[in-house]
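Rather than the whole complex, this shows some of its chains in their spots.
Letters A and B name the chains as they come in the text, with residue numbers starting at 1 for each one.
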């Protein structure tokens, strides 16, 4: 049986948990992954699908990703975060495939001893994920048309 | 003659809709500028001309713009066509 001191050291090792999944995302699950008994703060961002775009009723969204690269790009963002802020664990979950309106497409969670670090890290993570991680969203509208979206943060293409 | 090799081209989102395929193997010069490589691909799928201004490559999973950068390709390299992203 490990001593308490040993358990603390196991807990202390910073983790990055990155997951792309077709399953419904759980805020509880993701926040549990980053909670540490040594940290007082967990900050989270949850991106949910909106029901409208330019007056058109969105009935569904579909996400696809360039998978090994998307994970690598998220890992790069995690490294950048660790260079900028003192944070403990980082979890980034992105849903793929069909996502019904009001369900989460992304959950980012960061734990830290001091809350400013995790709040700023979450902000940085979502900004950079939208700019650099190869994931695509297709909106499907009520009148059976659809459109591939682009993030305004996408670093090489600007909105017309 | 410039040495050639086979590379794997991956299409995503709108580029996959235009080409009708998600991946294909093409035979290209091992030393080629990024824009020249794009033209080789566009020759195979004329519809891609519509999105030329909006896409970027990922060569071996690193972003490369469609410009003058010289690519040194190895057999089996993965080249992805990346339309504007919209994750999050």
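Quick notes
Basically, contacts are C-beta pairs under 8 Å (C-beta built on N, C-alpha and C of every residue); 3 or more make two chains touch, one makes a residue touch a chain.
Predicted model, so just to flag it, every value in this text is computed and none were measured.
The stoichiometry of the full complex, written with the chain labels shown, is A x2, B x2.
Keep this in mind: only the chains that are shown with their structure count from here on.
Once the centre of each chain is set as its mean CA position, chain A and chain B turn out to be 28 Å apart. Contact residues of chain B toward chain A in the complex are 10, 12-14, 17, 53-56, 58, 61, 63, 65, 80, 82-88.
Put simply, chain A touches chain B in their complex at residues 47, 63-66, 68-70, 72, 94, 105-106, 126, 129-138, 148-151, 154, 156-157.
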